[in-house]
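Only a single protein chain was left out; the remaining protein chains are all shown in position.
Order of writing sets the labels: A, B and C. Residues in every chain begin at 1.
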Amino acid sequence: MSDSYAERQESIRLVRDSAAAVVPGDFRRIRDLRFTEAGFDAATFAEMAAMGWLALRVPEDAGGAGLGMAEYVALTEALGRGLVPEPLIPGALSATLLAAAGETPPEEYVVTAWQEAADRLVAPGTPAAARVFVPMARGAARVLLPVREASGLALYEASALPLDVQMMQDGGHVATLRPALTGARRIADDVAAAMDQALDEAALATAGYLLGVMEQSFAMTLDYLRTRRQFGKAIGSFQALQHRAVDLQLQITLTRASVEDAAAVLDAGATVPQRRAVVSRAKARAAEASMLVTRSAVQLHGAIGYTDEYDVGLFVRKAMVLANAFGSAQLHRRRFVAEMAEED
Amino acid sequence: MSDSYAERQESIRLVRDSAAAVVPGDFRRIRDLRFTEAGFDAATFAEMAAMGWLALRVPEDAGGAGLGMAEYVALTEALGRGLVPEPLIPGALSATLLAAAGETPPEEYVVTAWQEAADRLVAPGTPAAARVFVPMARGAARVLLPVREASGLALYEASALPLDVQMMQDGGHVATLRPALTGARRIADDVAAAMDQALDEAALATAGYLLGVMEQSFAMTLDYLRTRRQFGKAIGSFQALQHRAVDLQLQITLTRASVEDAAAVLDAGATVPQRRAVVSRAKARAAEASMLVTRSAVQLHGAIGYTDEYDVGLFVRKAMVLANAFGSAQLHRRRFVAEMAEED
Amino acid sequence: MTLDELDALDDAAFRLHVREWVEANTPEDLRFPRRRLHWHENRPWYLALSRQGWLAPAWPRDYGGMGLGAARQLIMIEEFERHGCPRVSDMGVLMLGPLLLKHGSEEQKRRFLPRILSGEDIWAQGYSEPDAGSDLAALRLEAVLDGDDWVLNGQKTWITFANDANWIFVLARTDKAAKKQEGISFLLMPTATPGITIRPILNLDQHDEFCEVFFDNVRVPKDMLVGEVNKGWTYAKALLGFERIAIGSPRLSANALAAMKRLAESMGRADDPAFLEMHARFRLELADLKALYERCAAALKRGETLGAEPSMLKLVATELFQRITDAMLELAGDHAGLLDPMPGAALHPAGQFLIARPSTIFGGSSEILRNVLARGLLELPA
Partner (left out) sequence: MTLDELDALDDAAFRLHVREWVEANTPEDLRFPRRRLHWHENRPWYLALSRQGWLAPAWPRDYGGMGLGAARQLIMIEEFERHGCPRVSDMGVLMLGPLLLKHGSEEQKRRFLPRILSGEDIWAQGYSEPDAGSDLAALRLEAVLDGDDWVLNGQKTWITFANDANWIFVLARTDKAAKKQEGISFLLMPTATPGITIRPILNLDQHDEFCEVFFDNVRVPKDMLVGEVNKGWTYAKALLGFERIAIGSPRLSANALAAMKRLAESMGRADDPAFLEMHARFRLELADLKALYERCAAALKRGETLGAEPSMLKLVATELFQRITDAMLELAGDHAGLLDPMPGAALHPAGQFLIARPSTIFGGSSEILRNVLARGLLELPA
């Protein structure tokens, strides 16, 4: 990660460009996949894996792309702009765990069932505890289970588990899984440190995705303000709406500064407390700002923004799902304070 | 307090009209009294006492006017509009205590030194504790001291005590007094209940004063918005400023509803928890709203609002002093929650 | 109890009587509905009110109403709200009825009012258009006189439950040469009239509450015009203020805040000091909203006319409702994104969040209300 600034920017640009392949100009594909069985398209997921995105954070000598968090958040930001439903972030989390255990990064969607309660960012690994909010589980080829054992946080692979599925506002789903270790394959003795880091990286990647979500919903809102006319003029000429738009832009600008700063800190080799602090800061900001921007986008569109058929509503519903994924703003505010040394 | 609505409104109107006597159209008198020894005018105070305002809440059979809290907050609102510096509220508090002890309401400024720490609304009466934030003490003719004794919260009168004076932003002052009971006159054995009620009434009267402060500073701001021109038109025609003005009006409207509702609840004969809850609600709202309105008034006036010679600044400096007098918004929010039964 | 007997009660006894009847007669499964109910859902409650003669508290008794003053109407509304009675398909009762009573011909009154009271006719209100929402006077639905018929061409949108209604009243442009607010007329027609097409619009809450209505050479007989031609805007505008008092009720915020507390309990955060602080702030705001609402209600009960208060009330109430539901989403953690209510709890933060959205858009958007208050109440220059 010691490349020059220019080299780094070029690498990020390449990632952004490649993302264009799965981010088309309209949201037809996104709409068609809503509320379907898998909630995403396996072929598109495979294409993303083939581009090396699943293993983007896996070191090159472990079969990955060995890229930095700066590239990862640039990628998820691009995906967020397109509301891409393929579960890259949970898939990449699993790839990182598998790589840490010495296994080849997968090509298909492998989901890790780490969460035991709502609004958590730790994997207790309680052997018998139900695993909740497992994202897009019906489309997963394999399930990884962290399990607390004497050796540490062991990692298992289980092929099938009973599912209890709940649909989400964005058209995807989450599942509750009950661990069944009978016949499960034991992959590693202790992935505790890798798990912690992977969860932080997933939280930051989610912040990046939310940045894309708010950028795009804001861009659509600006277009609407420029073209929609009321009382004989474009509504974007009304000063109260202009100032509101500027306030939203400030939130987007701050979110970008926060997310990209966090990525840079991680890429520069942060200590665990530093990593936690900057990730929590970025995720807290992205969660709050994405809700503000997407719900304001609906308000600024007026009545049409409240219809399901108009695309701007897709963004608020995506933010409703992801703002709290990998920890709510509340959780991250507290973690930030707990991890931060006193301010200078 | 069981008069008809129309009778009550007439009584309130009379109080408002009489207040006009000490609330002139300009702020010359207010400016002249700033940072002077007493901080207020003894003759004006005597005039206010002569109109029966000090003993407004004292029952008629005890020599007072026997009016309700509705009249009292209408009066303090009018005084707040004029930034009247005479310490009516602390004076009335003392009058209420004296009346409770069977004494005649005073004609001059008697101050009660009840407070032992910043941001409190209880009078512990610790015998040796310094009494702090005693308002306008240099202009007081007499000082009352509540003192905790075996009999309850006894009340003493002390003629002179060493002063440590601090000037305030509004041009008045507060003093720290050290109790000296030698030679003090013992007035009553237990004024605990009267003290509690008097403090609540003072807090609500302060909320009324703050309502007047924000009403008047907002009215001046509206005038300025209507007349000041920039970029070729009145700045009040700019929509962003219009919406800001509406938001301030909403706060004023809510404050009025809150203050007048609290006064009505007290006048209807509230229980102690009910009284505490509604007073705290009104004072919390008035404290926050008055700071918002007066500081926004400065901002909306632009550079001129930041000068000492322009009157709008007098209002923010008055609010800075009174927003936290008889308890900050924080204190009152907590007291409200502690006293309120669960919401329906 | 007859209307005369009701009149003889004092306010407290009247309230008690209403309360007892509402408790006994509101269907349990319709109370505190999460969404506005379709006609096929609210019909039992509509018909219960109809049978009791309580459907139209504001209409004169000559026309089947209760003929109550504002104070008694408010007591009824308060009791309905307290018991979570659902809103019925009420465009006929609330909007068309008062308008016909004021501007309709005697024949129109005798023909339409009884069928509203009986539930035979369910009305939809056709005002908004794709380019005439907040700027309603910009409407373009065209009505041209052809022999004895008006011929309508154009489109309406955001028509609440047009898919439930068998009749619709519309504002249509009958004089293109006139100024914006003039040249608009008020017309009535069955939704089954040839040329009318109704298309439901799914909203963000996945509910088909709104519809688009298309008019393609729709012929409406001349006698279906209400009042004078080109005066429709004036008639309609006088009634538009009505919705604002209802939407200024603290009930929605109170329900949301109660739900927030249950949510905090289910998340194990009910004793969390940060939650308690936030909750306390909302409780204070709700209490002040209630004080403002009751102040307006008391003025109405005294027979006073309200000026800017309903608009201020709507701003305060709807924006508080939104802020409470915004905060609920953060509190809900991973539950915030659930499409359906949370398993095992009658809680649905996402649903309440979405339902809070349109309250600042419809019935006078927050932006428009602020414009109007700035000019009208604060007398700021244009």
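Convention: a residue touches a chain if its C-beta (ideal position, glycine included) is under 8 Å from a C-beta of that chain, and two chains touch if they have at least 3 such contacts.
Owing to the predicted nature of the structure, the values given are computational and were not obtained by experimental measurement.
Asker: Who does the absent chain touch among those shown?
Answerer: For the complete complex, the undisplayed chain touches A, B, C.
Asker: Return the single residue from B:Leu97, B:Val111, B:Val293 or B:Ala329 that touches the missing chain.
Answerer: From the options B:Leu97, B:Val111, B:Val293 or B:Ala329, the contact with the absent chain belongs to B:Ala329.
Asker: Of A:Ala21, A:Leu163, A:Ala193 or A:Ala257, which one is in contact with the hidden chain?
Answerer: Per the contact definition at the top, the residue touching the missing chain is A:Ala257.
Asker: From the list A:Arg31, A:Arg148 or A:Arg334, pick the residue that touches the absent chain.
Answerer: That would be A:Arg334, which touches the missing chain.
Asker: Considering the whole complex, not just the chains shown, which residues of chain B touch the missing one?
Answerer: Residues touching the hidden chain, for chain B, are 115, 118-119, 132-133, 166-170, 174, 229-231, 238, 240-241, 287-288, 291, 295, 298-299, 302-303, 305-309, 313, 316-317, 320-325, 328-331.
Asker: Write the list of chain A residues that the hidden chain touches.
Answerer: For chain A, the residues touching the absent chain are 5, 222, 225-226, 233-234, 236-237, 239, 241-243, 245-247, 249-250, 253-254, 257-258, 260-261, 281, 284-285, 333-334, 336-337, 340, 343-344.
Asker: Spell out, residue by residue, where the missing chain touches chain C.
Answerer: 273-274, 277
What we mean here is this: only the chains that are shown with their structure count from here on.
Asker: On C-alpha atoms alone, could you tell me the rotation angle mapping chain A onto chain B? Nearest 5 degrees is fine.
Answerer: About 180 degrees, rounded to the nearest 5.
Asker: Give me the ID of the chain with the smallest distance between its Cα centroid and the all-protein Cα centroid.
Answerer: Taking the mean of all protein C-alpha atoms as reference, the closest chain is C.
Asker: Between chain A and chain C, what is the gap in Å from one C-alpha centre to the other?
Answerer: Centres of chain A and chain C (C-alpha means) sit 40 Å apart.
Asker: So the centre of each chain is just the mean of its C-alpha atoms; given that, what is the distance between chain A and chain B in Å?
Answerer: Centre separation, chain A to chain B: 53 Å.
Asker: Please tell me the distance, in whole Å, between the geometric centres of chain B and chain C computed from their C-alpha atoms.
Answerer: Taking the average C-alpha coordinate of chain B and of chain C, the gap between them is 42 Å.
Asker: At least two other chains touched by the same residue of chain A: list those residues.
Answerer: 238, 240
Asker: Hunt down the residues of chain C that sit against at least two other chains at once, touch-wise.
Answerer: Residue numbers touching two or more other chains: 367, 370.
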